[in-house]
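Worksheet for the structure shown next.
Note that this complex is displayed minus one protein chain, with the remaining chains in position.
The chains carry the letters A, B and C, assigned in the order they are written, with residues numbered from 1 in each.
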Amino acid sequence: MRDIREVGIGVVGLGSMGRIHAGLAAATRGARLVAVADVNEAAAQTAGDEFGVPHFLSGGELLKVSGVDAVIIATPAETHADILVAAASAGNHILCEKPLDCRLDHIDEALSDVAAAKVHLQVGFNRRFDRNFLAVKEEVDASRVGDIISIHIVSRDPLLPEPPRTIGDMSGLFFDTTVHDFDMLRFLTGSEIVIVDVQAASAVHRQAEIDTAVILVRMANGVIGTIDNGQAAHGYDQRVEVFGTKGAISMGNEIVSTTSFVDQSGSHRPGPPYFYPQRYGESYARQMESFLGCIRDGVAPLLSGADGRAASVAALAAQRSVDEGRPVRTSEIR
Amino acid sequence: MRDIREVGIGVVGLGSMGRIHAGLAAATRGARLVAVADVNEAAAQTAGDEFGVPHFLSGGELLKVSGVDAVIIATPAETHADILVAAASAGNHILCEKPLDCRLDHIDEALSDVAAAKVHLQVGFNRRFDRNFLAVKEEVDASRVGDIISIHIVSRDPLLPEPPRTIGDMSGLFFDTTVHDFDMLRFLTGSEIVIVDVQAASAVHRQAEIDTAVILVRMANGVIGTIDNGQAAHGYDQRVEVFGTKGAISMGNEIVSTTSFVDQSGSHRPGPPYFYPQRYGESYARQMESFLGCIRDGVAPLLSGADGRAASVAALAAQRSVDEGRPVRTSEIR
Amino acid sequence: MRDIREVGIGVVGLGSMGRIHAGLAAATRGARLVAVADVNEAAAQTAGDEFGVPHFLSGGELLKVSGVDAVIIATPAETHADILVAAASAGNHILCEKPLDCRLDHIDEALSDVAAAKVHLQVGFNRRFDRNFLAVKEEVDASRVGDIISIHIVSRDPLLPEPPRTIGDMSGLFFDTTVHDFDMLRFLTGSEIVIVDVQAASAVHRQAEIDTAVILVRMANGVIGTIDNGQAAHGYDQRVEVFGTKGAISMGNEIVSTTSFVDQSGSHRPGPPYFYPQRYGESYARQMESFLGCIRDGVAPLLSGADGRAASVAALAAQRSVDEGRPVRTSEIR
Partner (left out) sequence: MRDIREVGIGVVGLGSMGRIHAGLAAATRGARLVAVADVNEAAAQTAGDEFGVPHFLSGGELLKVSGVDAVIIATPAETHADILVAAASAGNHILCEKPLDCRLDHIDEALSDVAAAKVHLQVGFNRRFDRNFLAVKEEVDASRVGDIISIHIVSRDPLLPEPPRTIGDMSGLFFDTTVHDFDMLRFLTGSEIVIVDVQAASAVHRQAEIDTAVILVRMANGVIGTIDNGQAAHGYDQRVEVFGTKGAISMGNEIVSTTSFVDQSGSHRPGPPYFYPQRYGESYARQMESFLGCIRDGVAPLLSGADGRAASVAALAAQRSVDEGRPVRTSEIR
């Protein structure tokens, strides 16, 4: 690999997340945004103009640009594996948005290519870089709760006009949202997901697609997890509670101000930040810095391809649990 | 039935709950404690002396005492059905501690006798009389949360020296604790439990008996419930969160004082009341008043035998889910 | 004095507080309500009928009734000293509502007679019996905050149709409300009030009478206190914060339920209990028990005549501070 001082970055996929990554690449010390790409020409051109870099209509074209050391993949989930393969074969380091991909065979091929190319691959489970989740993790690692008994995760989007986009015949909810929560269970417990058991509904949009799921999980070390996913009229609801033999630690929502109003009807506080750009901005910046540090220092990313694979396997198990109305073992997914 | 002005009450079973009921019967306007009974002679005599009433060694003997209009059953769960039958045949009204009983055939026999005797039977799901749960119920009934999507119940005992007492080959946890939560799901949704799906462990005591269970429930109207049961080092943890299409309402723990201490290590508040006598004292008093009102006014209790039966059926389904490692429909329990 | 087993109690003054005391005297083990009195015949008769005891039109008549061991004075403030003198000369123990009286010479005469009669006199600063204030006091006494530096008391009534009743040419606010807060400063610091300095207004009712006062207080041990009095649209606001060299302890409002509702406009909790009967009911019961215990055991009440006198002196200093627009030393009040 080249001796890298300022990491040249290309961003593929310029939706909301891609533009966040592009903005960070342009603003972070030690990084330099080199090029952007999107299949939508207008989106590509707009971002290119905004950041003053050339734009392309595909990852393949972007990868040929000189000065690209690392690629950030923020395209739709089902395209990730292909771009991973191309980026690895071009010798680029990769920060891949979650999920790694939705098809296990594609994931395994891509991970094999990445390993062969000896490039760094980091998966975008940004919540591991959020100061609140990190505070929970620190307490857990310090054994303050004792042995973990159970974990309850609330992870709901604000009310959106549609359910999450279905991918193939699989629920978009599990690959869009739940992969974050599966990863958080693995992060907090240091253990693997063994059983996934789902009750799902279209409670909000009343359509064919699932927009609500409550998931019962069993970890290899015996910890029992619950995940509550959906869309909430009360906003982006991001909480976790870890219950252990010596105590419990919970993480509440950030609130947009510390004010509290009281009148004859009671007390009133504002709600949480609207959605992920508002809630998790700081964690995206830290994620970027961590990724750059790995490249600079030649150390493995905190979030590997294996982490991305495990979350996708759990999402596939969740889908099967819905289809078959039973608890599904992750060992059944292959 | 006699014309009743002051209801004469006999209490059978003088453990912690029986003594609470006896104390209330002695102190509540419109009630008069007439007699107490317990198979443990010392317990019977102590309570009899304390309250200045005759004591007996069995419900059968107590039922013969003149002036008993109503019987409160607070004996071990597996004896409830027999005492119910005896009390009904004696023409007494009955306040029966939860659970109604642990065996479905016994329950059905007892309910049949109660119905034939035309006495009032109220089951002791006291949480329906707690002001906090009632405040949740009021908000739900006023449609403030919109349509209910999911409910999360945390219902943990403080750390106790042992797991709940196993009854026959069934987990004491489901009959001791979870029946309250099954009833709360029914109360809040106005719907019936259809599927019960359990992950259980002996996470605290590391013995054969279950002391921890996380339960995924599906209601007939589609609502998805989760129940988190166990024993907690941090104390008697009694919370519920109802999540709906328009908002969510949560009920937190009572706290023993409204003080908050801050020092260089952060802020610190006291914990919840120790256990049910401290936390639910007010609700037991209201439950008693409601029971007396039903007798006085000749109206049906808010909590019927059918309510007690439904919770026991769900507990039996929970036990089967543990035994067979699968979701169990309540329709399978017969 | 007679050998007392069940203390016979007469209540003089049957407004809101007097009826609370009468109800407690009737319901508390160890007490027996013997008679009630009020200058308003309808009020006297209603209460007498409700509690099944004889009623009178004056304290003087009530004191002649056989079986009265103790008198509870709940008449308007400016009548307290006269009734104290009469009750003491009749050899009755006395629980006197705050304030002790509004005129210092009357107070001193009454205390002299009480001392000569060797009866117990307890002054009704019930907040010393409230579990939340007691929790603050315990933390302070355990030196958890270190040395106290300052104390901030918020003590506001709910919005009422009028300002507190003016007594003579003195503000009703200081004798009605602030005496509680002056006493609390003395209770928490164990020190005496030295300087009282007031900014006052008629901010709510826009009348001649003061309904709002913010008071800066200096204690003999150097502690600086602030008291915020008035009427609040948001309800009965009862808080205290004690700030010390090692930390701070604050006491928040009780809230009518532990529920919290969230929707798109934020989170919402109910308000505090409406007013003193709802907020301080438990403390009145404990105050009564403490008073009965003193009589039974022949020990001095926790709240003496000197405590009542000190609070009235501070109230007089507050009035003078308003009149003269300057800090007033309590040593100037004589």
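Quick note on the criterion: a contact is a pair of C-beta atoms (placed from the backbone, for glycine too) under 8 Å apart; a residue touches a chain by one contact, two chains touch by 3 or more.
Bear in mind the structure is a predicted one, so any value in this text is a computation, not a measurement.
In the whole complex the chain that is left out makes contact with A, B, C.
Among A:N40, A:S112, A:Q207 or A:T259, the one in contact with the hidden chain is A:T259. In the complete assembly, the contact with the undisplayed chain comes from C:V204, out of C:V204, C:V262 or C:M288.
Across B:A26, B:V262 or B:A285, the single residue that touches the chain missing here is B:V262. Those residues of chain C that touch the chain absent from the view are 146-147, 149-150, 152, 154, 156, 195, 197, 199, 201, 203-204, 212, 214, 216, 218, 222, 224, 226, 228, 230, 232-234, 237, 243-248, 325-327. By the touch rule set out above, chain B reaches the unshown chain at residues 159, 233-235, 262-271. Touch with the hidden chain on the side of chain A covers residues 131-132, 135-136, 139, 144-145, 246-254, 256-264, 270.
One rule holds for everything that comes next: only the chains that are shown with their structure count from here on.
Distance from the centre of chain C peaks at A, each centre being the average of the chain's Cα atoms. Put simply, the chain nearest the middle, going by average C-alpha positions, is B. Separating the CA-averaged centres of chain A and chain B is a span of 43 Å. A straight line joining the Cα centres of chain A and chain C is 59 Å long. Shared contact sites, meaning residues of chain B that touch two or more other chains, fall at 246-248.
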